[in-house]
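Notes follow once the structure below has been shown.
Only one protein chain is missing from this complex, and each of the others stays in its spot.
This part shows subunit A:
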């Protein structure tokens, strides 16, 4: 039997995924240009069906979205380990409040996070979809 000396692998995965998600949406809502630090040249974003590749193009797309201020509220976060180089798959659902808009938009988003040599993670895959009522 294992000693109870800390979080299980699964708990650790959950902690890492949660920390990443919180960081990602914090940057998105407060300092959108700095999201570029989370993507690499190989990164892929599909945003409402539009396919974009690479840090520059992705950062460009996100900074050109037709709203200045927004706030993400996370309802659910699920994660699983991916066999790709110790990666983590994260599946998020929540709502997006745009400044000046009365009603929040609901969205789902999935990420595949890949570890970096420095011990953090970058977003290799990112797919975003609004959930219309």
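Just so we're on the same page, contacts are C-beta pairs under 8 Å (C-beta built on N, C-alpha and C of every residue); 3 or more make two chains touch, one makes a residue touch a chain; residues count from 1.
Please note the rule applied: contacts and distances are computed from a predicted model.
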* Name per UniProt, for the chain absent here [options: "Sorting nexin 4", "NTF2 domain-containing protein", "V-type proton ATPase subunit G" or "Cytoplasmic tRNA 2-thiolation protein 1"] -> "NTF2 domain-containing protein"
* Out of A:36, A:57 or A:93, point to the residue that touches the absent chain in the complete complex. => A:93
* Structure fact -> Omitted-chain footprint on subunit A covers residues 10, 44, 46, 49, 51, 76, 78, 80-85, 87, 89, 91, 93, 106, 108, 110, 112, 114, 124-125, 127, 129, 131, 133
